[in-house]
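For this depiction, one protein chain was excluded, whereas all remaining protein chains were kept in their positions.
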Amino acid sequence: MRRLIPLAITFVVGTVLIVSVFTPPLENIERTFTLFFDIIAVFAFFLGGGNLLRVHISKLRRRKQDWGFSVVTIVGFLGMLMIGLFKLGGSGNIAAPVDETGSLFYIIFDAVLVPLQSTMYSLLAFFVASASYRAFRAKNREATLLLIAAFVILLGRTPFGTMVSGWIPEWLSIAQIPNLAIWIMNSPNLAGQRAILIGIGLGVISMSLRLILGIERSYLGDDNA
Amino acid sequence: MPLTCPTASGGSRSIRNLKPLQFIVCALLVVGSLGQVNAQSDSTILFDSAMNALAPVTSLLAADHKYDNGERIDLSWIPSIDDQPVNGKITGYGVYRLTNAGNPALIADLPSGSSTFSDDNVEPGSDYSYYIVARSAYESAVSVRTAPLSPQREWLNLNRGFLFLIAALISAAVIYFVQSAKRGKKLFVRKISGLEAIDDAVGRATEMGRPVLFIPGIHDMDDVQTLAALTILGRVSRTIADYDTKIFMPVARSLVMTAARETIKASYQAAGRPDAYSDDMVSYVTDEQFGYVAAVDGLMVREKPATVFLLGSFFAESLILAETGNSVGAIQIAGTARPAQLPFFIAACDFTLIGEELFAASAYLAGEPRQLGSLKGQDVGKAVAMVVIVVGALAATLGEAWDISFMQNIYHWLSSVFSSN
Amino acid sequence: MPDLGIVLSLLVIGVGLLWLLIRSLRGQEVERRVIFVFILVAVAAPILFPVTFQEHATPVVKRLFDFIDSLPAGSVVLVSLDYDPAMAPEVQPMTNAMSRHCLTKGHKIVFMGLWATGQSILMSTLQDIILPDFPNIVEGKDFVNVGYKAGNEGVLNVIVTDFKKMFPTDVNGTPLDSTPIMADIRSCRDFDLILSIGGGRPGAKEWVLFVGDPGNVPIGVGVAAVTAPQMYPYYPQQLVGILGGVKGAAEYESELAHRYPRFAHTDQPGLRMMGPQTLAHVVIMAFIVIGNLAFFRGKKVRRT
Partner (left out) sequence: MDHFALWLAAFFTLGIYSFLYKDNPWYKLCEAIFVGISAGYWVVTLFWDNFHGKFWVHKFEDWWLWIGAALGVLMLMRLFPKIGWISRWALAFIVGATSGLWMMNYFSSNIMRQVQDAVLPLFGTGFEASFGAILANIVVAVGTIAGLVYFFFSKEHKGVFGGTARVGILFLMVTFGASFGYTVMGRMSLLIGRIDFLFSDWLGLIR
C-alpha cells in the first residue's frame, strides 16, 4: 500500500495533465496544479529553513570550526525573516507590498544582496579565462574544432577581427572574420542546437513516461525491484 | 489586422500601400464585395456613405471560438469605409452585446482600424447577440445585429490532432519497446562514457577517503531536469551505499531537499545499510542563486570532494561551480539540458551528459530491460524526426526550386502538420 | 599622462605574457591565479587609462543607423528601456547613442519601460543625457516620458492597438492627448520606428512577436551580448537592425561621431568599455595560443 498509493497518484496526475492539453474543459487544470505546487513549496520551506537553522545551531553548540560565521548566518536569516514578515521599518502600511521602495526590507536587499549578487556573478569573467586556457587545446579532432570555433568568434568580437582579415577581397567576404563569426553562429551552431533540442524533447518524453507508468521509481524508495 | 482590399488577381493587399487612384478602385471593390455578402441589409447605407452620412461597419460576423471550453465568441467585420488612415472620420468603435435578448450593454471600446474582437466573458447556455457602433466626432452609425449565438464547449481540441497523433506514436514506440524488453527481447544500448565513469569516480572517492558532492541544479522539483537528477541520484547513491563512501549534497530548494533525502534513504535501505543513512547528507542552503553558489564554492574548497556531480538545471553558476571543483582536483561528471550552459561543462568537466543523455542516464544505469527498452523507443522518435526533415527538405527544395506542385503540397502539408501546437 | 599609463600597462601585460610563454614552453603549467591577475590587469588598466579602438559599423548596426538617419525630421520614435540597473552597464550606452541620434535628426521620442526595476533608469537617462546635450528641446513637444506599466507582454498586446489605453498620461500626469507629440498617435502602428533596448524578458523578442509582427511597425533592438544570437533569426525581415552587446554600442557610437562630429567629444561609454573588453579578449586568446604551444611542445618532447 505504501508504495501503491504514491504510484497511483503520480499516474493519475500525470495522465490528467497530458490529456488536458487536448481537452479544452481541462485547460485550466495546469494553472491549478501549478498553484498547488507553489503552495506546497511554501510548506516545504519549514523543512528547508528549519534545516538551515538546525545545521548552524548545532555548529554553534558544538563550537565546531568557524562557528562564529554560523552566528552571522542565523542572525541574518532570522533578522530578515522578522523584518519581512512583520514589515518592519517601512511606510508602516501593512497592506503595502513587502518590497516597496524605501522599506527596510528593500534597503537591505539593495545594499547587501545586490552587490553580493553582481560580484559573485562577475567571478565568471575570471573563470571563463581559466577554463578556456585549460580546455581549448588541440588534443584531438573534436577539441580542435571546439578551439577553432571559439577562437574565430572571439576574434570576431574584437576590432582585430576586421584588421586581420580586411585584405580578403569582397567576393570572398564570407571568409572575413566578423562575417565568418556570424556565419558560424547562424549555421553550424544552429544545426547543433537543433539536434540537441530535439534530443532533449525525446529524452523528456521517455523519462516522463517512465515516471508516470511507474517504471522508474527510484525516487520513491524502490530499487527497481 | 490591417484593412485589406481585394485585388483583381485574387489576393489582397494592405490599404495603406495604395495610391489614390488605386484606392478609389479598391473602395469600389470593397463596396461591391460587401454587396454580395450582405446585400439585403447594408446596400442602401453603404451607398449613402458616398454622400455624407457616416458608414457603419459591414459583414459583422459572430462565431463560436473553435475548440475551447465554450468561453469565447469571435467577432469580425469590415471596418466602416470612413475609417481611413489619412483623413478618416472614425474615432473608434463600440461593441454592444445583448445577453439572452436582454438590454444591450457596451462591452468594449476599440480604436479605429479594428476589425476583430474576442468576447471571452461568455458562458455556454446563454445566447448572445452583438452589434457595433462606429463613431465619428459628431455622429455614429449602428451596424446590423448578429443572430443570437451560444458558445459551444468542445471536448476535444481538434486543432491539436496532429500533435496528439505524433505524441501518441512516440509514446507507443516507447511503451512497445518497454513491453518487448520485458518479454525478454535482448536490446543493444551503446556506451555512454560519462555514465560508465560513475563507478570509477565513486570508487576513487572511496580510495582517497574523500566525499562525493552531488549538486542537482538550482531549480525546484517543477523542472524535469531536477527529476532527472534525482533519478540518477537514486543509482549513484546506491553505489555510494555499497562502497560506504561519504556523500554530501547542499541544495537550493526545500522540496528538492526532502525528495533527495527520500531517494538516498531508499538506496541505503536497498543496499541493506539503513543505519548508515543520515539526514545530514542533504542540507538546504538558500534559494538565492548566487548565495547558493557562494556557499557551495566555500564547501568545495573546505571539504575537497574527490568526485563532483553537477546534474540538473544550471544557469550562470555552471562555470563558477565547475571551475572551483576543478581547482580542488575533483573528477567532475556534469549534465544539463540547458544548451547555453553545456559549453562550460564541456570545457571544465571530465565527463558531460549532453541534453538527452541526462534524461537517459538513469535508465542506462538501471540496466534493467524495461528501462533500456524506453531508450530504444526514444530512438524511434529520432528516426521519425530525421525522416520528416529529410523528406520535407527534399520536397521543399524540389518543389520550390523547380516549381513542382506535387512536392510543394507535401512540403506545405508537413509544415502544417508540425505547426499544430 | 593617461597615455603613459596605458603604455605601461600594455608593457606589463606584454612582458608578462612573454614570460608565461617561455615558462610554458619549458613545460611548466600556469597557475590559475596568474591567469586571474592577467584578467584583472587587462580589465582594470584600460578603465583607469582609457584606450579606444577604431570601430566600424557592421551591416546589422549600420542598417539601423541609416534607417534612423533617413527618417524625415519630425518622425515619432518609441524608445522602450527594458532593463534594470544590473544590466545597464552593457545596454545603457545604446540608449544614449540612439536617443542622441534621434534628437539630432529632429525626431520626437516617446520613452517607456517594461521593467519595474528600470523606472529609475528612465528618469536618470532623461536627466543626465537628454537635457544636458539638448538644452532647447521641450518636454511634450520633442520628447515625452510615459514611464513604466506592469503587465509584461500584456502591455504590448494592448498598446499595439491602443497606446493611450495603457498610457493615458505621461509620468507627470499630463494627459497624452494634450501633448503635441502624442496627439496623432493612436497605437504602436503610428510610430515611425520602435527601439527596444534590453536583454531579458520581456524585451526585444516580445516586441517583435507582439508588436512588430502584428502591427507591421519597423523595430530596431539593442540587446545584451548573451541575448544577441537569439535575435539574429529575426534579421533582416522582422528587425531593422541589432546592436549586440558593448560592441554593438561602440559601433553605433563611432558611426554617430563620424557623421555628427559634435558628438565626437561626448561620453562614449560603449567605446570606452571596448578597451577593457578587447584587451581581455586578447589576453584570453593569448592564453589559448600559449596553452596550445605548450601542449604541442610537450607532445614533441614526449615523442623524441
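To keep things simple, chains are lettered A, B and C as they appear, and every chain counts its residues starting from 1.
We adopt the following convention: contacts are C-beta pairs under 8 Å (C-beta built on N, C-alpha and C of every residue); 3 or more make two chains touch, one makes a residue touch a chain.
Quantities reported herein were computed from a predicted structural model and do not represent experimental measurements.
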Where does the absent chain make contact, in terms of the chains shown? A, B, C
In the full complex, which of B:Val178, B:Ala259, B:Ala334 or B:Leu365 touches the chain missing from this view? B:Ala259
Among B:Ile81, B:Val95, B:Leu110 or B:Ile166, residue touching the chain not depicted: B:Ile166
What chain B residues would touch the chain not displayed? 163, 166-167, 170, 187-190, 192, 221-224, 227, 255, 258-259, 262, 285-288, 290-291, 294-295, 297-298, 301-302, 339-340, 342-344, 346-347, 354-357, 360, 364, 375-376, 378-379, 381-382, 385-386, 388-390, 392-393, 396-397, 399-401, 403, 411, 414-415, 418-421
Where the unshown chain meets chain C, residue by residue: 33, 36, 39-40, 43-44, 47-48, 89-90, 224-226, 228-229, 245-247, 273, 276-277, 280-281, 284
Which chain A residues touch the hidden chain? 2, 5-7, 9-18, 21, 30, 32-47, 49, 52, 66, 69-70, 72-81, 83-85, 97-99, 105, 108-116, 118-126, 128, 132, 136, 141-143, 145-154, 157, 174, 183-202, 204-205, 207-209, 211-212, 219-221
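The criterion applied here is as follows: only the chains that are shown with their structure count from here on.
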If I rank B-C and A-C by number of C-beta contact pairs, which comes first? A-C
Taking each chain's centre as the mean of its CA atoms, how far is chain A from chain B in angstrom? 18
How many angstrom lie between the CA centroids of chain A and chain C, rounded to a whole number? 25
For chain B, jot down the residues that touch at least 2 other chains. none
Which positions in chain C touch two or more other chains at once? 32
What does chain B use to touch chain A in their complex? 67-70, 153-157, 160, 163-164, 167, 170-171, 174-175, 178, 220-222, 224, 227-228, 230-231, 233-235, 238, 253-255, 257-259, 262-263, 265-267, 269-270, 280, 283-286, 288-291, 293-294, 316, 319-320, 322-323, 326, 337, 339, 342, 344, 346-348, 354-360, 362-363, 366, 368, 370-371, 374-375, 377-378, 381-382, 385
Of chain C, residues touching chain B in the complex: 32, 161-162, 186-187, 189, 214, 216, 226
What residues on chain A touch chain B, complex-wise? 21-25, 27-28, 34, 37, 40-41, 44-49, 51-52, 55, 113, 116-117, 120-121, 123-124, 127-128, 130-132, 134-136, 146, 193, 196-200, 202-211, 213, 215-216, 218-225
